[in-house]
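Some chains have been omitted; the remaining ones sit where they do in the full complex.
A, B and C are the chain letters, set down in written order, and residue numbers restart from 1 in every chain.
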Amino acid sequence: MKTIKTAIIGATGYAGAELMRLLYFHPNVSIEIVTSKTYAGEEYTNVYENFNHISNLKLKEESLLEISKNVDVIFVALPHGIASKEITKEILNNAKVIDLGADFRLKNKETYENWYKTEHSSPNLLSEAVYGLCEIHREEIKTARLVANPGCYTTTSILSLYPVVKEKLIELDSITIDAKSGVTGAGRGVNLNVHYCETNENIKAYKIASHRHTPEIEQELSIAANDDIKLTFTPHLTPMNRGILATIYAKLKQKVTYQDIKNAYDKYYGKEFFIRLLGQDKFPETKWTKGSNFVDIAFKIDERCNRLIILGALDNLVKGASGQAVQNMNLMFGLKETTGLEFSGIFPA
Amino acid sequence: MKTIKTAIIGATGYAGAELMRLLYFHPNVSIEIVTSKTYAGEEYTNVYENFNHISNLKLKEESLLEISKNVDVIFVALPHGIASKEITKEILNNAKVIDLGADFRLKNKETYENWYKTEHSSPNLLSEAVYGLCEIHREEIKTARLVANPGCYTTTSILSLYPVVKEKLIELDSITIDAKSGVTGAGRGVNLNVHYCETNENIKAYKIASHRHTPEIEQELSIAANDDIKLTFTPHLTPMNRGILATIYAKLKQKVTYQDIKNAYDKYYGKEFFIRLLGQDKFPETKWTKGSNFVDIAFKIDERCNRLIILGALDNLVKGASGQAVQNMNLMFGLKETTGLEFSGIFPA
Amino acid sequence: MKTIKTAIIGATGYAGAELMRLLYFHPNVSIEIVTSKTYAGEEYTNVYENFNHISNLKLKEESLLEISKNVDVIFVALPHGIASKEITKEILNNAKVIDLGADFRLKNKETYENWYKTEHSSPNLLSEAVYGLCEIHREEIKTARLVANPGCYTTTSILSLYPVVKEKLIELDSITIDAKSGVTGAGRGVNLNVHYCETNENIKAYKIASHRHTPEIEQELSIAANDDIKLTFTPHLTPMNRGILATIYAKLKQKVTYQDIKNAYDKYYGKEFFIRLLGQDKFPETKWTKGSNFVDIAFKIDERCNRLIILGALDNLVKGASGQAVQNMNLMFGLKETTGLEFSGIFPA
């Protein structure tokens, strides 16, 4: 197997650092270049000292075009609005691109512009971009040049809901997603919201009914349902480093048994390695996914209210970002999908 | 003002310790006796060293009847099933009782027995007991001998929903409560669930569609609605010491404006000291209530889904337990309702 | 008792917020003005929402001189270097000043300039300023116009060591202080060091052999010893909001018994309300001091090494800052020293 040459653009954010970890220990990959606007010129280990004695990489600042000439795939971990400015067809002719940001996730330019309050710079690439939710778009991803890696809340929410939406088991206008995230989800930028003393010993909701992951979830579930879905999504900031737990509520179309619902999940995920369907009356906890690429999913029927409660948990930096990006790379380069991602995570971490 | 003589039964649990704090610094109260099964015979400060140099109280073990002869009011902070065995009419003739446990909260004996899987020992007292949610049952509480102090999840949920249920603004069969609690809510008993390393850096749901605070919430909202309400309630364990945040979802009956909903809250809570209605697009965070008797409430209309999202936050050991118990005492003894409870809490704590 | 009119300069830092809490609930105090550079013009409750429904104060920006005309005492909670520029004899003629910063703590101008790497702006006030460690300088404080409130590490360290230094029980050149602080000690300013994810799940030492509280500790212990003391001081950042624990090591001059050492502590602190000497083989934990003005002190003789180990714990924002400032005010205005400071703190908080 030929080694895949990779570049990480924005290697000093938390998603970038997690890419570094996953790609560094991936058996078929070499990391050719890591870039950072803030830390260009410094040793990588100056910023992330856990790589001391392991990596000698230096952070650089280089144009995407230049980089694309020397690598097979570019991982882009930049704030939204930037990737769409820099990625061009010329670059895609040179190297594949996996974008961890939001710019190519929404198929509809207007939806993007409404939610992100900014013009889209590369609408011509939207039709080419493949939404990189591996379990759902596996075949398209295999041949893609440009993959839009899904958001963390999004991955949890879509994977938790997909089988029951697809199998028409729930009322489509009844979906509510109440999601709880660790603080790495807010990134490494500094502001009062992530000050230790303001975040510790506190839980709060934010961007209520207005979070930008909402249209992503709606887009993918609407495709699954072959119908237009609108839903309520509420993110919460939880005092922990990593992890997302989504607690999802929907009205059942009719009386169903535990087995009816279980069949739907087994049908779509029975053979998926990274999706772990928990047994009856076992429920996900973020701690069991910390550091790994797994999503843990379970459900409970609230018979008194004829409602379905679905729970999904994952590590926002792995399956919710960089792990999934590597999973996409594996698919795009014909590797076994789980290569470099079989890790159990660490507990207690 | 005559000093009110008080007793705390179960003074070494977290609710008992919080009663100690609130009653000790209450200007019209003396604490005559504190009891503990586990620590009887020890100095109180041996168990809670923050009372060192402040209190010389010794923990005892004495019958409720005996205690009732020497005090004006007994605060009972015991596991469910015990208070109902020990409280009698004779005791109530001697002293008022505020029960922080679950035994007298549900009016319906069968509901209690269904949810708690145990026979009720004092069904004859159920009709006399007053549900001690002060903002809603203020007048009844003033003349009560036996007050059933509400649960922590319950207080948050009922107070958050009461105005919109009362004013018939939401579909009664559409209510979902997603609640997040700090670990003190699980009590001071030791087991793997509250081991630091199993709780830290983790969030999980528990007792999904089966938590015992559910029927309490339904009872009180059904009275408010004058209709039978069933709802979905999901509690979560959050890695922090104190605080409850309830995120509540319901379908709006019709299109409404922000002001329509605000009017409902103002109508019922406009003059309440302990209920703080936050301004538009300000949302509760548990940290602002830590150590105080306040409940912070806000709401947001999700216009895309015509759904109302209500958020309520409080300190589970204060307004969710011991603070409300003191508020009840104030009402029962004709004191100003806020006496001893004006505290701002501590931040960052 | 006439109400004492107070001003808080820098009311939106953590020490300022704690002054707000302590002065607001102080029975003999009114808060006339609160200032903030960053938030001038805003409601105080916009910044600290726990004061919602309690205080209507607005944050202002006004000159110290103007303020001094309208109040009895000014609490200054500003970064070092600023107070010494603004405080003048004219201001002190109008109002007493309690400075929570470092500018007037060191008697020696050169020592200040060496450690703080900046010129001192008011050396003429240094002789007048009284070091506000109440248990040690009580009498001088009573008549002072300008009190330099000690640092948090300093208070813990000096109070823990004072009796054994004064009684010449330890070798003066053998003192090592290993101190652990919560994150509020770093203030409310934002930078990567206080980012939740960089601070959580981590412990580190910082400013090793170079922290600016060192000369303060040395100054006060040298006075106590009537000899020149140099010591090693190492601060650590601990993942918690509040609290300082100092673990102090010193060589014993000769073989001593537990009782010998205990006698020294009893001699100086036997009647002190805010200093709690723990019993044999009980040791301080920061949690028992959280929210209160107490210092908990204990010691252990390491007989194998003939070394004394002293442990001191307090809440860095209370006895380590604002609580001690209020204690100083009580002394300066002839109030009972404990007024407004009898609080037990909150546990678990």
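Definition applied: a contact is a pair of C-beta atoms (placed from the backbone, for glycine too) under 8 Å apart; a residue touches a chain by one contact, two chains touch by 3 or more.
A quick note: this is a predicted structure, and the numbers were derived from the prediction, not measured.
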Given 3 shown copies, how many make up the whole thing?
4
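Please note the rule applied: only the chains that are shown with their structure count from here on.
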Between chain B and chain C, two touching copies, which fits better, same or different residues at the interface, with half of the numbers shared as the threshold?
same
When the C-alpha atoms of chain A and chain C are each averaged to a single point, how far apart are the two points in Å?
46
At what distance in angstrom does the C-alpha mean of chain B lie from that of chain A?
39
Centre to centre, by mean C-alpha position, how many angstrom separate chain B and chain C?
37
Multi-partner residues of chain A (each touching 2 or more other chains):
197, 200-201, 239-241
Touching chain C in the complex, chain A uses residues 14, 183-184, 188, 190-192, 194-197, 199-201, 239-241
Per the contact definition, I'd like the list of chain A residues that touch chain B in the complex.
173, 176, 178, 180, 182, 197-198, 200-206, 208-209, 230-232, 234, 236, 238-243, 245, 247, 249, 283-287, 290, 300-305, 307, 309, 311, 348-349
Complex contacts: residues of chain B adjacent to chain C
14, 17, 21, 24-25, 48-54, 184, 201, 241-242, 273-274, 276, 278, 285, 287-292, 294, 296, 342-349
